[in-house]
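Only one protein chain is missing from this complex, and each of the others stays in its spot.
Which chain is which? They are A, B and C, in the order written, and residues in each are numbered from 1.
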Amino acid sequence: MERAEDQTIVRILDPEGRVVDPEARQALDLKEEDLRSLYRFMALSRQVDLECTALQRQGELAVYPPLIGQEAAQVGSAFALGEEDFVFPSYREVGVAVVRDIDLVEYMHFHRGTRHGGIDDPVGKRFGEISVPVSSQTLHAVGWAMGAQKDGRNACAIVYFGDGATSQGDFHEACNFAGVFRTPVVFFCQNNAWAISVPLSKQTAAPIWRKAEAYGFPGVRVDGNDVLASYAVTREALDRARTERTPTLIEAVTYRMGPHSTADDRTRYQPTEEIDRWQELDPLVRFRAFLQSEGMVDPEFLDRVERDAKDLAASVRAGIAGAPPRDIREMFGWMWGDIPAHLARQRDEVAALMEAEGPEDGDA
Amino acid sequence: MERAEDQTIVRILDPEGRVVDPEARQALDLKEEDLRSLYRFMALSRQVDLECTALQRQGELAVYPPLIGQEAAQVGSAFALGEEDFVFPSYREVGVAVVRDIDLVEYMHFHRGTRHGGIDDPVGKRFGEISVPVSSQTLHAVGWAMGAQKDGRNACAIVYFGDGATSQGDFHEACNFAGVFRTPVVFFCQNNAWAISVPLSKQTAAPIWRKAEAYGFPGVRVDGNDVLASYAVTREALDRARTERTPTLIEAVTYRMGPHSTADDRTRYQPTEEIDRWQELDPLVRFRAFLQSEGMVDPEFLDRVERDAKDLAASVRAGIAGAPPRDIREMFGWMWGDIPAHLARQRDEVAALMEAEGPEDGDA
Amino acid sequence: MPEVTMAQAINQGLRRALTDDDRVLVFGEDIGKLGGVFRITDRLQEEFGEDRVFDTPLAESAILGVSIGLAMAGWKPVPEIQFDAFSYPALDQVISHVAKYRFRSAGTVSMPIVMRLPVGGAVGAAEHHSESPEVYYAHTAGLKVVIPSTPIDAFNLLLASIRDPDPVIYLEPKARYWSKEPGELEPNGLPIGAARVLREGAHGTLVTWGGMVPRCLAAAEAAAEDGVELEVLDLRCLVPLDLDRLIASARKTGRVVVVHEAPMTAGFGGEVVARVVEDAFEYLEAPVLRVTGYDLPYPPATVEEHYLPSVDRILLAVQRTLTF
Partner (left out) sequence: MPEVTMAQAINQGLRRALTDDDRVLVFGEDIGKLGGVFRITDRLQEEFGEDRVFDTPLAESAILGVSIGLAMAGWKPVPEIQFDAFSYPALDQVISHVAKYRFRSAGTVSMPIVMRLPVGGAVGAAEHHSESPEVYYAHTAGLKVVIPSTPIDAFNLLLASIRDPDPVIYLEPKARYWSKEPGELEPNGLPIGAARVLREGAHGTLVTWGGMVPRCLAAAEAAAEDGVELEVLDLRCLVPLDLDRLIASARKTGRVVVVHEAPMTAGFGGEVVARVVEDAFEYLEAPVLRVTGYDLPYPPATVEEHYLPSVDRILLAVQRTLTF
């Protein structure tokens, strides 16, 4: 672990999957079954992710930002959530979507360019639309948490964002509001070492977790490649939010094993030695080693997980490949509850043109 | 001192003007003459400030934001600056302007509504235009400091802003840039306890000086009603900026003895007991007591200062009262180096109208 | 009949909305104890409690950003931004999310946010306190833009805005805050998107909104003395625009002058001209003209009357259309 010398980091498993903090491991409220679920979710996430990268290469997705390497941070944190808790993702949280049982085909429509957002019924699913403007969603999470609190609901918001996102004014304003209003929100930063081509050292001069000092609530640094530690700190943060109305900033130290997105040429900036070093710290390998050493998984289980993962990936492919565009005429009803005259005129124009053109390729 | 229990605060003089930190007092590189200058600048600032409030009441200024109570923070910090250092003020820094020998009549034209900005030749005077959008000027200071550094100049920027300003995204982005680029800049926050009607407790949940943690540079809390301490910490911060390329965030704890501006009705929110309590902590009274106890001032000096202060105030009044508006036709040349066709057309229109109308009241 | 000011009318509108719908939240900078710098939220915190009427930290992007989250949690946020120019730090949240969230969510998540914003000049204010930013909003697809010019309209359009399931930018012309109108503050069902003919006339139409309405009425009165009857159309809403009334008036008079405070270039006047030209071209007797603020930053207060459309400038433009 690159930052092994860093005493501040929370870690339960070492890179070989050995328990380094038995007390913390003991304190986990996870049954064996849960531990297997964690592994399964990570494996599903990895497989879907790989499939999506492949789908993009084959032209089925326009662009795709892989999460590979960040499975433990995403799955561990998401697994800690209660059903009523609300997820505000950025654009890289397929692992969280997997845990939250989000319809991944609908999700991938975002990356195919067939719809924005990618989440069907965000309010019902407790999962916000994919948010592209970096850091902007941090404020939505705080607002939602304020609202839930006003309703006396015991629900928290968790917002995902990257290391680069901490440079934005919105991050600061969100944390400050959360501190002042004591809103039940968890700021979950996946520090994957890069913001496109900008390394953390050029992004900020302070450790991310320390930024919580500025807002009067706790900051925690966790080994983001350790799914148990990621779970544990998130769980603790959620408890603190629920019982003490105290927000938490979590810095999950992980690594972007893939390119920023499929459109990125990272050879220009990302040192291969660094990638290689992190390759050794693969979160799936680590957790599998742990489960095996604890005797919690057998080859049959691992096979089944592999099959499930492939099935899920295949179902994503089946759902998204070749999917037709949606009808722009319908979109005139998406903006507002009503369609005023000037808009109706435009809709009628496009409708007439489309009728004149006849059915498109792929529309059939 | 309200926060006397706070061990983190830097203070040299207690509210009675007694030296509480002899070592720090000894370390000050201030000659007797300098100490008298400090007092003189504070007294001038106070008098000009009172005069401007009066001018506003008499309709000579449109609105005016008094600095009363904040003289020590402003004068102490400004006195620490080198000639080449650049001041980026907000809208309440008349005390800084006094120290920097800014033309106060031109300055008050801003508050009279005869011009924006209020500073004649900001680049030459090393004093930015009055900046109204809260916190926005923090970034200008960082940019200027980056630029000075690129030129190898040994100059620093100092930016003034309030407690409320720390909630803005721009403050965060400015500090973060300063941390990353290691720019020679001093962030000087006058925490005067209020942002219009919002008390600090509703503004942020963390002590302001601690916010520096988020950016990897030092934060300092100083008694902003102690001019020596304000000088000392600013001086130290400037040295650090010059020699170590390290920015500093200074929180000067002071108090807004007046209304937010002459347009404000503070009876709606500001407790009179609080005002009364701070009345006891008047920075001028404190520093005069110190000077007297050290035998550095005699009644003659104090008289002269009083006369100078009244003269200065009178000169501001003489310069600003009844000052005519500037000519809008001239303003068409303010926006750009050139005046393109569409703009020339508009200027000609207004010129024709004004000619037709004949000379205005007050134009003569 | 009692007289009310626009400030009182908006205050009453907020009170009404807070009373009738317990999901309504009112917040912003200094809107609590102080009652806002214009006292528009006077006593609301006292009456409805800090849970529903609250001060926020000084951060406009946050004010709009948390409004989005609150909307997703089922609340109806009615944030106030203190002055025109201080809405700019929130533009990203407004353009990228408030305006787009429903569209992004394929129509499933609506954003019933009403952003209240004092706008306009002619009040002797300092830099950044007199701007007319309506175009930034009107051009952003997904936002409705409302701007009343009278107390009764202000009251009713506020209620309509809060009723609306979609985001409304509710612009309050500062110069009209202290204007009075006799009338009852009782909901009259006025919908968003309906312009109002304030004065009928056959010889020309003045199209305007917000703070320029009284000047247009004054110009119309002055013109009437010379026998020129001008129709004055107060748009009241820029988006959606009341095309029917606009075009009807343009067709009727054949001469149209648009008057607004914002700078001319790419101002909303261009939209009005383009609509009139598209749908009433054959009725036009003269070019549709614009009388607007000049293409400068809003100037210092002591010269603002030279900058803003004056009755004289309006009449000169009318004259140009009449003698074309």
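Operating definition for what follows: a contact is a pair of C-beta atoms (placed from the backbone, for glycine too) under 8 Å apart; a residue touches a chain by one contact, two chains touch by 3 or more.
These numbers were taken from a predicted model, which means no experiment stands behind them.
J.: Which of the chains on display does the removed chain touch in the whole complex?
T.: A, B, C
J.: For the chain not shown, which residue from A:Pro15, A:Gly164, A:Gly258 or A:Pro283 touches it across the whole complex?
T.: Selected residue, touching the omitted chain: A:Gly164.
J.: Out of B:Leu13, B:Ala62, B:Val75 or B:Ala148, point to the residue that touches the absent chain in the complete complex.
T.: The single option touching the absent chain is B:Ala148.
J.: Among A:Gly82, A:Gly113 or A:Gly337, which one touches the chain that has been omitted from the display?
T.: The one listed residue touching the chain not shown is A:Gly113.
J.: Pick from C:Ala99, C:Ile162 or C:Leu198: which residue touches the chain that isn't shown?
T.: Considering all chains, including the one not shown, the answer is C:Ala99.
J.: In the whole complex, what residues of chain B lie against the chain that is missing from view?
T.: Counting only chain B, the missing chain is touched by 86, 88, 115-117, 119-123, 128-129, 131, 133, 136, 138-148, 150-151, 157, 169-170, 173-174, 176-177, 180, 331, 333-337, 340-343.
J.: Mind listing the chain A residues that contact the chain we can't see here?
T.: Listed in rising order, the touching residues are 62-63, 110-117, 132-135, 164-165, 167-170, 195-198, 202-204, 263, 265, 268-269, 325-328, 331-332, 334-335, 342-343, 346-347, 349-350, 353-354.
J.: In terms of residues, what is the contact footprint of the unshown chain on chain C?
T.: 61, 85, 88-89, 91-92, 95-96, 99-100, 103-104, 127-128, 135-136, 138-139, 141-142, 238-239, 241, 262-263, 265-274, 277-279, 281, 284, 286-290, 294-297, 324
Here is the rule we go by: only the chains that are shown with their structure count from here on.
J.: With chain centres defined as C-alpha means, what is the inter-centre distance between chain A and chain B in Å?
T.: 45
J.: Please compute the C-alpha centroid of chain A, do the same for chain C, then give the distance between them in whole Å.
T.: Taking the average C-alpha coordinate of chain A and of chain C, the gap between them is 40 Å.
J.: Which chain A residues touch at least two other chains?
T.: Expected reply: 169-170, 173, 176, 180.
J.: At least two other chains touched by the same residue of chain C: list those residues.
T.: 57, 59, 61-62, 89
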